[in-house]
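One chain of protein is taken out of this complex; the other chains stay put.
What follows is subunit A.
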Amino acid sequence: MKMKVLAGVMISATLLSGCATKTYYVDQMTGQATKQETVAGLNYRDFSDAASQMVQSMLNNPRLRHKDADKGAVNILVVSNIINDTTQRIDTDQLTKKIRIDLLNSGQFITTTAVGLNGAEDEMSQRVRELKSSKLVNQATVKGNNTVIAPDYSLSGKIIQRNFTLSDDKQEINYYLQMTMTHLETGLAFWEGEVPIVKQGDGRSVSW
């Protein structure tokens, strides 16, 4: 008899153990969880979709079009600070790289790597000019001064996260991917965009 009870407990325990809560996207119109499975953090798809949406919005904005675009002129972009204000360790390049690629492919923007908030992204533009004193290098091939192009626009942004506890051991995780394109001549934000991403998942533990 006792063995039967113990076995019953074991079987119910095993059956219960199958009920792990998964994470799903939330439909932002209805506020209901969809059937599209995801992860609690931000993944490749989130960054890729957000970047595509933002680039589309940038390209549709007439203010960002170079006045001589018809003659092939392009805007020069510098990537400024992207603040990760979430609970996830995120490499913000995951977002900006995709934006840079799409903007470059659009033919309207080129990103400078010679200038950056914390120094140049690629210090080589500076370093190769130090070859001026090298006897080894053909001086005619050394890059001269006054040739590096200063940026016209700066791309900055912030990724914010807010978590909310729902009933039934679930939680809703809201991310806001916010970006601003600042026109450096005037200091005005010529373009701003926000992509919210809402997920619903296991509330028994933290979301990271």
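The definition used in the following text is that contacts are C-beta pairs under 8 Å (C-beta built on N, C-alpha and C of every residue); 3 or more make two chains touch, one makes a residue touch a chain; residues count from 1.
Please note the rule applied: contacts and distances are computed from a predicted model.
A chain of this complex does not appear here, and its UniProt-recorded name among "Succinate dehydrogenase/fumarate reductase iron-sulfur subunit", "Lipoprotein", "ABC transporter permease subunit" or "FAD-dependent oxidoreductase" is "Lipoprotein".
Summary of contacts with the chain left out: across A:Thr87, A:Thr113 or A:Asn174, the touching residue is A:Thr87. Residues 9-10, 13-20, 81, 83-89, 158, 161, 163, 165, 202, 204-208 are the ones on subunit A that touch the missing chain.
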